[in-house]
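One protein chain is absent from this view; the other protein chains keep their places.
What follows is chain A.
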Amino acid sequence: MSEAYFRVESGALGPEENFLSLDDILMSHEKLPVRTETAMPRLGAFFLERSAGAETDNAVPQGSKLELPLWLAKGLFDNKRRILSVELPKIYQEGWRTVFSADANVVDLHKMGPHFYGFGSQLLHFDSPENADISQSLLQTFIGRFRRIMDSSQNAYNEDTSALVARLDEMERGLFQTGQKGLNDFQCWEKGQASQITASNLVQNYKKRKFPDMED
């Protein structure tokens, strides 16, 4: 990781996303199922299968079931549910919550939408009656998985870690990486290399890449 590049961190686990965080922007691009509570004229072009046709001003009819990205669902949602109402994606519903409570470690969280914790936390904005259970489930799942992530990140030195991170969601991968950095820094210090000036990673990476636009 470049030593001087400090990207804007994700805020998704807290009350609000960070406006400038690339991670949060990518997370809020994921979709969730919604139901329109009113017709939406002139937007039929986006949802061709649902569109009610030209006579209704190309509207998306009331009561349509759509998949919208989180950012859009958040923007259109209000507590009176005048424009749309939101359904919980399956992995945050009771069935999957039971699976997580049985054994959180076996689940491939990367497949279940790579931003499991962030997306789940932001889902709480939609005032579902299951909010208390969802937040408990998110917390307990993380607690169940954390030990293994910490152990593996602290013991995998100089080896291929792809198998270890394959089933981790993005937040867990970030955690794993932080652990690895700590491990590598410590090993470097132990070997007496902590005072060795090195070419920065950034510089080495630029050197490795060829710049195709410079070759002509």
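In this text, contacts are C-beta pairs under 8 Å (C-beta built on N, C-alpha and C of every residue); 3 or more make two chains touch, one makes a residue touch a chain; residues count from 1.
Criterion: contacts and distances are computed from a predicted model.
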Protein name, per the UniProt record, of whichever chain is missing from view ("DNA replication complex GINS protein PSF1", "39S ribosomal protein L20, mitochondrial", "Acyl carrier protein" or "Sorting nexin"): "DNA replication complex GINS protein PSF1"
Per the touch definition above, residue among A:83, A:99, A:156 or A:183 touching the missing chain: A:83
In chain A, positions touching the absent partner: 1-8, 19-22, 25-26, 29, 38-43, 46, 69, 71-72, 75-76, 82-83, 192-207, 209, 211, 213-214
